[in-house]
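Below you'll find the structure I mean.
What follows is subunit A.
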Amino acid sequence: MKNIIRMLITLSFVGVVSGGGLALLSSWADPLIAANKKADTERAIFLVQTEADDYELVTDVPFELYRVFDETKNPVGYALPWEGNGFQGAIRIMVGLSQDLNTIKSIEIIDQTETPGLGTKILEDPFRGQFEGLNADPHVKWVKGAPATADNEVETITGATISAVAIVNIVNDGIETLRAAIAEGAGQ
Partner candidate 1 sequence: MKKQLTLFNEYKKGIWDQNPVFKMLLGLCPVLAVTVSAMNGIAMALATTFVLTFSSFIISLIRKLVPTQVRIASYILIIATFVTVVDLVMRAQFPALSKELGPYIPLIVVNCLILGRQEAFSSKNNPLRSVVDALGMGTGFLIALASLGGIREILGSRTLLGLQVLPDMFEPWLVMILPAGAFLTLGVMLGFLNYLTLRNKRKTDEAQLAHHPELPIIDTSIRQG
Partner candidate 2 sequence: MKFKTFPGGVHPPEEKELSEHCAFERMPAPSMVIIPLSQHLGKEAKPLVAKRAVVAEGQVVAEADGFISAPVHSPITGTVKSIGRESHSSGYSKDAITIVPFEPKEGEDAPAPVTLPPLDPATVSVEDIRSRVKEAGIVGQGGAAFPTFVKLTPPEGKAIETVILNGCECEPYLTRDDRFMIERPDDIVAGLRLIMRALGVHKGVIGIEQNKPQSIASMERAVASEEGISICTLQTKYPQGAEKMLIKAVNGRVVPVGKLPLEVGVVIQNIGTATAIYDAVVKGEVSITAALTVTGRGIHTPKNLIVPVGTSLSEVIAYCGGLTDNAAKVVVGGPMMGVAQHDLNAPIMKATSGIVVLTREDVRRQEETACLRCGKCIDVCPLHLMPTRLARLSELNMLDEAERLGITVCMECGSCAFTCPANIPLVQWLRLGKQRVMQQQRSRKSSAA
């Protein structure tokens, strides 16, 4: 019986100390972590909307969306974080869109788990750069094995077709969802 009490006390004690200590630490770390995260998002927004100066979170859509303003507080477009399936796992990208949603300003890949050195070429400019100023009306198309001809086409990556196609799909999916939401009067 004595042993049981000892067990109870020991484990509870360790738990209490650990819980307390971590709570103290987290009260220090939490704001910093939140700041880091915010900085990440901010960085991505400014990367995809180069003339942007300020942004705000759009609250009346059921997904994350930022409206972006230039120095004169004029709205210049949207920054849309969107997620979809890549070759290995989820890919999360930030898409910069013009005000009319028909032109992609740029994209930035926030998170991905593609094959290093192959699928990860989606991060590099030969591919990513194609999205700068890309026409998204009605949607983005991809071509394989030949340079893009139309202004809404991107060329896929040799050997990583799936990853490249995945990006195109994510972009299209995000834009479509956003269009639908805005058509219903959201985000104004």
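A few points about this structure:
We take it that a contact is a pair of C-beta atoms (placed from the backbone, for glycine too) under 8 Å apart; a residue touches a chain by one contact, two chains touch by 3 or more; residues count from 1.
A word on the picks: all candidates are chains of the complex that A comes from, given by their letters.
Remember, predicted model here, so these are calculated numbers, not experimental data.
Within the complex, subunit A makes contact with only one of the listed candidates (1 or 2), namely 1. Touching candidate 1 in their complex are the following residues of subunit A: 3, 6-7, 10-11, 14-15, 17-18, 21-22, 25-26, 28-29, 32-33, 36, 40, 115-118.
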